[in-house]
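Complex shown without one protein chain; remaining protein chains in place.
To keep things simple, chains are lettered A and B as they appear, and every chain counts its residues starting from 1.
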Amino acid sequence: MNPALRVTDLRVSFFTRRGEVKAVDGISFEVGRGEVVGLAGESGCGKSTTAYAILRLVKPPGRIIGGSVYCDGAEVLDLDERELRSFRWKKVSMIFQGAMNSLNPVHRIRDQIAEAVTVHEHVSRQEALARAEEMLSLVGISRPRTTDYPHQFSGGMRQRAVIAMALALSPTLLIADEPTTALDVVVERQVLELLKDMKRRFDLSVLFITHDLSTLAEFSNRIAIMYAGKLAETAGTKQLFSNPLHPYTSGLVRSLTGLTERGGKLWSIPGSPPDLAAEIEGCKFRDRCPVATEACSKEAPELLEVEQEHYVACHSVTNG
Amino acid sequence: MKANEVRDLGEESLPIGAGEAVREDRGSRAWREIWSAIRHDKRALAGLCIIVSFATIGLIAPYASPYDPFALLGAPYQPPSWRHILGTDNLGRDVLSQVIWGARVSLFVGIVVALVVTAIGVTVGLIAATSHSLVDEVLMRFCDILIIIPKLPLTIFVAAMLGRGIWNIIAVLAAFGWPAMARMVRSEALSVKQRPYVDAARMAGASQLQITFLIILPNILPLVMANAILTIISGIMSEASLSFLGLGDPSQMSWGTIIYFAQMGGAIYNGGWAWVTAPGLCIALMGLGTNFFGSTVNLIANPRLRRR
Partner (left out) sequence: MNALLTYAVALVFIFAIPRLIPGSPEEMMASSYRLPGEVAAVLRARFGLDKSLSEQFLLYVRNVILTFPPDFGISYSYYPAPVWNVVTMYLPWTIFLLALSILLTAIIGILLGILSAWKRGTRLETAISGISMFLLSTPYFWIAMILIMLFGVYIPIFPPAGAYSSRVIYETFFCLEFVVDVLRHAALPVLSLVAGSFASYTIIMRDNMTSTMGEDYVTTAEAKGVETRAVVFRHAARNAVLPILTLFILHIGTMVGGAIVTESVFSYPGVGLLLFNAILNQDYPLVQGFFYVITIMVIVANWVADILYVFVDPRIRY
């Protein structure tokens, strides 16, 4: 099966005055055709950096230092300038965090979407605008409003416009980086429904990045949990929730379900994420882990298949 | 607390809560922070060095200058040589001595103008910020007028009317320079006024006068100082412009008057390139120095700008 995206041993580091910060430290995962893969973790665990790396948008002092990103028959990290520019948006497009700011305040909404078209295809301006309007109506923005400027749109409308823009070229893969974080609950629901609808319509593969596991529960097929630059666990959604193996994952799941229990206390994982600039021997989670052992301080655990399609990086789990 | 105790504007007379608030923000700690930030910033240090160097030259001018700048020493339009490092002017006067004395005069003008502008500007700005809105409106409108009418023609006009003389120049420059400072002080003071510890002080019973002088003033002081330093160079440049146009004081050798004499004496056409270049270069260097130092201090003192 030809996956939409295959990431192998991706490494991205930021070279700051304090030293090398290993934001992404060797992660591997796949997104199959028509599959929605959720990438979840705390702030700063490296999920957004992964997304940027796929599009090669990592800015100095960050740099992709190793690994492979294979998408739709091409090795992204080897593309030259021109190939990269045509790859972007056409094969993989992205919805950024805080989409309101993804729109240029001095260009009309319609023009910004048309720009995506004209950059990649040789069509007349007329046709590009027509396609832009088509996309916008798909997401529920009526024709007269397409000539507005971003500040004239509400937050939810802007988010929808951004989605329209991302899908204008019918990409193979859509990366959604925290698409609902900055929105209120009502709008969040609308956007999620819209994303589901779009996925069906365009047969999209989606990489859904978020810190909110509950969103992934209803939307994704598989979930990958990231911690401190590494993958802790990946599994099918149902599997992950019913049988979380990695202590971090079970901590996350527990803090979620704790809200539905009557009279229960709110549970959270004790401690805070490690400093990624510091060299840590062994497993990076061990300071907060309830089942850490000797082995955990010596060697970093590898991501191993424990059940069918269920991978965990934890000594306690793999060594019984 | 007895009535006569409040007369004294010292900290001790403030009601207890207010005193704490004031002390916390008066921050001698802040001053030390600023000083150490300056010490570590290369640009600010370089700027400070330049300013101090010129100031020193100006101070020791009578001793540092090889000759009397007005003395007619010999052949005119001499190119730079060991005897006259910058050559001579059209009357045979030594240019280097002129430039050294020029430092003294130009800096003197710049500093005095800066002092006066600061004094008036801070006063007016504080009054505007802490008074009734009508007073504020009137004062600010007045400043706006002075700012909108092109400054140079106006200063030229007034300077021409008053006649030549170093104090006239200083007066004119100060008179047209304070509105900008007043505006800045006012906007800074207003923003300090919004801060919670001012409310705290007022609720604790501090009077308007106490708030103004013990809270607002110390907080705007770093910014005021940074701008005062920038005013020095603008004073020097304005004086140079006025002198260049012939409105300066010919009995004083400022950098501006040197260039004026150079222009009048046809330096460009007679090979007096050092004569023309040197004073301008000094002004430029002084400008660079104050810019480096002043803008860095501005960045440090104004935390809003620091967010980069």
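General observations
Here, contacts are C-beta pairs under 8 Å (C-beta built on N, C-alpha and C of every residue); 3 or more make two chains touch, one makes a residue touch a chain.
Only a predicted model underlies this, so the values are computations on that prediction, with no experimental measurement involved.
Touch with the chain that is not drawn comes from one residue among B:37, B:85, B:119 or B:156, which is B:156. Considering A:18, A:85, A:125 or A:254, the position touching the chain not shown turns out to be A:85 (whole complex). Touch with the chain omitted from the figure is made, among B:55, B:204 or B:288, by B:288. When the full complex is taken into account, the listed residue touching the unshown chain is B:240, out of B:240, B:253 or B:297.
Contact between chain A and the unshown chain involves residues 55, 57, 84-90, 93-94, 96, 98, 101-107, 115-116, 119-120, 149, 151, 165.
In the full complex, chain B touches the omitted chain through residues 141, 144-145, 148-154, 156-158, 160-162, 233, 237, 240-241, 244-245, 256, 259, 262-263, 268-269, 273, 276-277, 279-280, 283-288, 290-291.
In this section, only the chains that are shown with their structure count from here on.
Averaged C-alpha coordinates put the centre of chain A at 55 Å from the centre of chain B.
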